[in-house]
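Of the protein chains in this complex, one is absent; all others appear in place.
In this document, chain identifiers A, B and C correspond to the written order of the chains, with residue numbering beginning at 1 in each.
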Amino acid sequence: MTTNDFYALSPLLAVGAAALAVMIGISVKRSMTATAGLTVAGLFVSFAMLFPAASIAPRIVTPLLVIDGYALFYMGLVLAGTLTVVLLSLEYLRDRGAHPEEYYILLLLAAFGSMTLVASRHFGSLFLGLEILSVSLYGLIAYVRGNEKGIEAGIKYLVLAAVSAAFLVFGMALVYTATGSLEFSRIGAGATPTDPLFLAGAAMIIVGMGFKLAVVPFHLWTPDVYEGAPAPVTAFIATVSKGAVFALLLRLAGPFHILDHPTLFTVFSVIAVGSIFAGNLLALSQGNIKRILAYSSIAHLGYLLVAFLAGGVKGATAATYYLSAYFVTTLGAFGVISLRSGRDREREYIHDYRGLAWRRPWLAGVFTAMLLSLAGIPLTAGFIGKFYAISAGVGSSLWFQVVSVAIGSAIGLFYYLRVISVMYAQPERHSGGRQAVARAISFGGGMILALLTLGLILLGVWPSPLIGLITRAVSGMN
Amino acid sequence: MAPVPIEGVLVLAAVLFTLGFAGVLMRRNIIFILMSIEIMLNAAGLAFVVAGSKWGQPDGQVMFIFILVMAGAEVSVGLALVLRLFHRFRSLDADAAGRMKG
Amino acid sequence: MTDLLWLIPFMPIAGFTVLVLAGSRLPRSVTGTIGTGTVGLSAVVSMLLAAGFGVKGDGYVVTQTLWQWLSVGDFSPRFSLYLDALSLVMVLVITCVGFLIHLYSIGFMKNEEGYSRFFAYMNLFVGSMLVLVLADNLVSLYLGWEGVGLCSYLLIGFWYRDSANGYAARKAFVITRVGDTALAVGLFLLFTNLGTLQIQELMQRAQAEWPAGSKIAVIAAALLLAGAIGKSAQLPLQTWLPDAMAGPTPVSALIHAATMVTAGVYLIARTHVLFTLAPPVQSAIAIIGAATLLLAGLSAFVQRDIKRVLAYSTISQIGYMFLALGVGAWSAALFHFMTHAFFKALLFLGAGAVILAMDHEHDIFKMGGLRSRMPVTFWTFLIGVASLSALPFVTSGFYSKDLILKLAWSSERGSVWLWAAGVAGAFITSLYAFRLLFVVFFGDRLTRAKSDPGISMTAPLVVLAALSVAAGLAALPEPASGRQAIQQFLSGVLPAAHIRDERTPELFLLLIASCASIGGMLAAWLLYVLFPRYAEGLVQTRAGRSVHRLLFTGWGFDRIYDRLFAGPFLWLTRINRDDFIDLVYEGAAWYSGVFHHLLGLTQTGKVRWYAFGIGLGAIITIGIAVFL
Partner (left out) sequence: MTVEWLILIPLIGGVLAWIGGRRSSLLPRLISVASLGAGLAMTASLWNASPPVAGRTAGQAWIAEFNTSWIPQLGIGFHLGLDGLSLLLVLLTFFLGIVGVLCSWNEIKERTGFFHLNLMLVLTGIVGVFLSLDLFLFYFFWELMLVPMYFLISIWGHEKRAYASVKFFIFTQLSGILMLLGILGLYFIHGRSTGIYTFDYTQLLGTRLTPGQSLWLMLGFAAAFAVKLPAVPFHSWLPDAHSEAPTAGSLILAGLLLKTGAYGFIRFLVPLFPDAVESVRLIGMVLSAAGILYGAALAFSQEDLKRLIAYTSISHMGFVMLGIFAWNELSLQGAVIQMVCHGFSTGALFVLAGILQARLHTREMSAMGGLWAVTPRMAGMGLFFGLASLGLPGLGNFIGEFLVLLGSYRVSGLVTAAAATGLIASALYSLRLMQRVFHGPKRDDLTMADIAVRETTILAVMAAVIVVIGLYPGPVLETSKPAVEGLIQKGNPSLTPPGRGPGAVKPGGESSGEMLR
């Protein structure tokens, strides 16, 4: 391993090291502050190492990993997302009793798995990264003791993720049988387009990844896990976990010629359109905001897949931009939910938000901005994202899919507005006493939300720097 | 040693995989579900091994080891969760953990 | 001098503006003075201008351009005034009669609330009518045209507390607007095909470009005719006028005599070139006129409400004017317009005096014997009735009607049938007019009535009575041409009728017409003074009853229209109040909800079911990927 290889891998290594350090630190002394501090430091170091790594990218490190601009961009995204989740978790965990320290190990490992995923160029690293991510998530989802929902969600995620992982590896095995290689680039070269073994394998890989992405018809777990998991973890699942898998999908698209296989193209089209409609329709009159966001995430992955289907640099750029915007938005939305959580339970029902705009105008404003961004309204990142995605779709003449996006957005508007209108409704008079229990938002939490909102608006009105960055990252893929 | 007929082993792997999946669907006991998942993973491992032998590469077996390791990790975390489940619900019935829906 | 032309329409409109803005704060005397005075000033100005015309009139035109109204592409109508002999006659009648009616109103309305509102509307009414007749292009004419429609609405519904008045007002506005819309379409057609709406230029171009009887000319003329019919309450759009009696009586006088209903006559006379190019339409005018004058006359005969009698009589008399227009006797129509304006204003104002004296009683059979209590009203009313009935020689109505009848016989477009209808109409006219007179003023006095009203109300009556007689002077033959003065005066604008046969038995026609009107008077005398029982008995018979009902309801037009238009329209709008198109969208929303619930059923919360979902998805995915 040369020095340059070391530099290239340094972001990954930093996160891994941080996980180890936290583990050792805990065994020395249990301290929430120290643990969190170490975690944040590790993430920052890792983030800082992206820049030296970028200077030598692209570089293939071992047959397993490739460190190119694309991987680094997504690593940055993963790190930023994880950092936000860490910060959001601080208060959330403080209220929830004993031993919150191991949580950070799991979080760091999940980030580590995600970073491995986005940099992988081999089935082995893909599988390892995915499983590191999954296994850490099992722990995270069920982390809070005594939370019945958490356990239920954990069990569900465990069983289903394992099943889908089985599909994934079986698919890999089939593809390996058909092509004789585990490296993406060679697989593409070795595949005969009509080989049923290859296609079946690819389809099973799609099943495995579709589960992680929570797209129709592999979406059924989403609402339950979103609801049961602690809000910061939900945020992590919704953003980092899905983002990493999607990044991998984009990376696979090239060598696998997914878009050139008419049948695989059809598969993705069906998945995309199905996700758009099912996700939006399922959310329509849902009363639990975490579930609404779960369903809406299904729809959003559908929109993303349309950009993905558009293909080429344009499609990848659009999808990546969309994903970035989605990161900011979703983190913001779950940030509001987790910061509003009471000691007894999370404030996750729509009626918990009644009249919020008049009691906590800033918080409600942030949440409104996030919801509007999800709905794709101007001045928000979501608007540019949706515009970009649709633009990519139109550019590739995917009229059917794009019209589905249009209709889906209209349906989606209904439930976003439902939440918003509840927030701006008159607060109930007599409930003043109960509402007073809701605690104030800490300075740190407020800062995160403020930064996210700022980022949201910045991406909404001045997107060109990020677009430039993404375009460069995507063009340099592989 | 006569070469192993690849198709035959693949079919065997597929049958195993299907059996495992059927187990997941049919067993209510969470322990059995986890066991069925193991069968599915091992079916995939088998497929890897036979593919490796087809191409004369060690990669298939390496992947099998990866799978074994991950399956072990999964089961350990899984069992910890099952314990928590049992404490909470006093049952190992997977359907008992079905309060969230809709 | 001619620069003052703009003052004619400006004065009443200024009066309107002042009264609207400041009316409620002004004392009544000031209000009345402003209202009446502005119209009076207009009358004075128009008389001054009339002096310029001299007696000859022919070809003399005064124009004045005020400002460019709008200019879009080649469409650039101006606000400009055009005064020729035709509009001068109209202006004089409108301002003078209008002035008298205003004067009368000061007394008539003195105990009513909304005094300033009343005068404001009246001023606007006169102003709009003046704009109409002075307009040099059809757009400005349309402005005045709609303006009088508006004022009729406002004034008919003046006593707004009674919903029935509001209904009558809306009916008037909407039905006339049917005609207006046709007129508007006519304007579009004319402009599109001839490229201008300047009336004079338009007429020249029409004559130059459209051959007589061409389809487009017929359509254009028919559309203008539809407009005229609506405003002038001719068949089949006459139904609004009898209901328009809901307004205060001076309003009725203004509508019937000076403004509004005569607008149609003016429009046709003004654009007569177009109608000569469209012979079928012109024949239609004559036939409509003849039919209207008969039907309305018969209806007038059975009415009990004093104002409704007069209303039907107006429809009938306008029918005469249309008959005249239809046979090409343009100036005869104008002549009859003038005499009719005088005697009809007189009759309405007289009726108003009676109504006031009877404490707002309208039923003539509850009146009676008012002759002695109200001598001034009686004598002037008698002159009005005589003029309406065209009693020979002394009344102006006789000369104008005689001219129409003569030309209906002798004109190129005339026929015996039209003439016969006119003569029959003359008999009927005389019959109902004298019936009215006899029932109201003769016989036993049935109730206590007040005496003649004050001077401000009787003076207009006297003046109008004098005019009703004196207007006959206009029929004096002009020494130079041998034609009647009025014909000569208008000859520069309106061509003489083409006579079909020079050997008209004039004396014979005169005799028959005189007999008809005198006969009608005698019949009324027999039926309502000598043998009143007999008339009642006639009505009591079965046939008599149904005929009476038919006539009384104005030949059932209202019911037909209710069934045909109003009813279905109301029904449709009522059932569609919530907009059936919205159901489509509600349906889409509903289906979304249904799909939501169906999909929600898949979220069972059972982990094995979810695993089954993955398996199913896998089968589908592999199926598509491998086998499709």
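Basically, a contact is a pair of C-beta atoms (placed from the backbone, for glycine too) under 8 Å apart; a residue touches a chain by one contact, two chains touch by 3 or more.
Quantities reported herein were computed from a predicted structural model and do not represent experimental measurements.
Novice: For the chain that was dropped from the view, give me its touching partners among the shown chains.
Specialist: When the entire complex is considered, the left-out chain reaches A, C.
Novice: Which one touches the absent chain: C:209, C:305 or C:562?
Specialist: C:209
Novice: Of C:37, C:166, C:519 or C:623, which residue touches the hidden chain?
Specialist: Per the contact definition at the top, the residue touching the missing chain is C:166.
Novice: Give me the subunit A residues in contact with the hidden chain, please.
Specialist: Residues 358, 372, 375, 377-379, 383-384, 387-388, 390-391, 394-395, 399, 402-403, 405-407, 409-410, 413-414, 417-418, 420-421, 424, 463-464, 467-468, 471 of subunit A touch the chain absent from view.
Novice: Contacts of subunit C with the missing chain: which residues?
Specialist: Its contact residues with the unshown chain are 20, 24, 67-76, 79, 139, 142-143, 145-147, 150, 153, 157, 160-163, 166-167, 169-170, 173-174, 177-178, 180-181, 184-185, 187-189, 191-196, 198, 201, 204-205, 208-209, 569, 572-574, 576-577, 579, 581-582, 584-585.
The rule is simple: only the chains that are shown with their structure count from here on.
Novice: Comparing B-C against A-C, which pair counts more contacting C-beta pairs?
Specialist: A-C
Novice: Measure off the straight-line distance from the CA centroid of subunit A to the CA centroid of subunit B, and report it in whole Å.
Specialist: Each chain's C-alpha centroid was found; their separation is 26 Å.
Novice: Taking the mean of the CA coordinates per chain, how far is subunit A from subunit C in Å?
Specialist: Computed value for the inter-centroid distance: 78 Å.
Novice: For subunit A, give me the residues that contact two or more of the other chains.
Specialist: Residues 155-156, 159, 163, 223-224.
Novice: Specify, in ascending order, the residues of subunit B that touch 2 or more different other chains.
Specialist: 21, 24, 33, 94, 97-102 - these are the residues of subunit B that touch more than one other chain.
Novice: Within the complex, which stretch of subunit A touches subunit C?
Specialist: Listed in rising order, the residues are 155-156, 159-160, 163-164, 167, 196, 199-200, 202-204, 206-207, 210-211, 216-218, 220-221, 223-224, 261-264, 266-267, 270-271, 277-278, 281-282, 284-285, 411, 414.
Novice: Which residues of subunit C touch subunit B once you look at their complex with the stated criterion?
Specialist: 600, 603-608, 611-612, 615
Novice: Show me the residue ranges of subunit B that touch subunit C in the complex, using the header's touch definition.
Specialist: Listed in rising order, the residues of subunit B that touch subunit C are 21, 24-26, 28, 33, 94-95, 97-102.
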